[in-house]
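Pasting a structure below so you can have a look.
What you see is the complex with one protein chain gone and the rest in place.
So, subunit A:
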């Protein structure tokens, strides 16, 4: 009892003198929230994001020599309501200082709240064009889909010489936005979309839609869906139209897609950030090594890289700002240009980035670079 009273007196005395305040502040970790979908069909992307942040924090804490950052993660299932619940938990209970998140359905819900709280939010996966200017405190480390789509539409029309296109898309905001944008871009170039069909997220059989598309005899099918859904759709498209070209986007670049689509994946083309996880670049190789050591798996997905880059942007901007909130936001906008393993992160006024985009494809069961034609902004 006496010991406890002495301790209290000593602590109070030290507090009065200001002893230890600065040291404590230095060692009190910055709380980083990660709000992504770790369950549900796109759970793999969410798990990659968590891992990207984890290895970045591990590296930053090692460099600092103390626990500079701590991480708090919530599962949004990439749904607006679950995302809002996760955001409230992270902000009200965990008291996060920065948020790393994704999900085109989640961000519109939480971006205004992040502005109210002056919480810097890094988007590492939502590619809907609606993300541009979505909030003063929201920054996208991943380039938005409209640019990728323009590259793919141009490639289909100019390089592949395709005139007749079809689309099969998941019936949600992302699917609709992407297909409308693709149709706009492709028809502007002089092409024709001869069939556009959708499916529900819960569907597993796309036979009827594929039959309608096949009847229109397109040169290619532009496919938009989650990785696993798109893999099943790819198999069903190829079963009915063995020679049709399938075009899609970078979200497909995962072993999960290759495993699930099997031989049907062969020849698929997609847009991707100009980023090679197996590159000899020392910065990328170091991250790949750290990832392999920690998780016992190869660094394969750019989504790990986006999350890693987002955390590094936050850390670099914090060095200049000294604190989170408005000073951190201002520091990001002042500097704008940050190095990144997925390419330099150069923020525009609306918080989005421009990155080089390339055409990749599946050859002999692996993802390979196909073309760089018209691939950079």
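We adopt the following convention: contacts are C-beta pairs under 8 Å (C-beta built on N, C-alpha and C of every residue); 3 or more make two chains touch, one makes a residue touch a chain; residues count from 1.
Just so we're on the same page, contacts and distances are computed from a predicted model.
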item	value
Absent chain [UniProt protein name; select from "Carbon-monoxide dehydrogenase medium subunit", "Polyamine aminopropyltransferase", "Branched-chain amino acid ABC transporter permease" or "Glycosyl hydrolase family 57"]	"Branched-chain amino acid ABC transporter permease"
Absent-chain contact - pick from A:123, A:178, A:209 or A:248	A:209
Candidates A:124, A:156, A:174 or A:227 - the one touching the absent chain	A:227
Per the touch definition above, residue among A:69, A:155, A:182 or A:199 touching the missing chain	A:199
Among A:39, A:116 or A:188, residue touching the chain not depicted	A:39
Option touching the unshown chain, where A:36, A:96, A:111 or A:260 are the choices	A:260
Contacting the left-out chain in the complete assembly, out of A:64, A:160, A:180 or A:240	A:240
Subunit A, residues in touch with the chain not shown (by the definition above)	39-44, 171, 197-200, 202, 204-205, 207-209, 211-212, 214-215, 217, 226-229, 231-232, 235-236, 239-240, 256, 259-262, 264
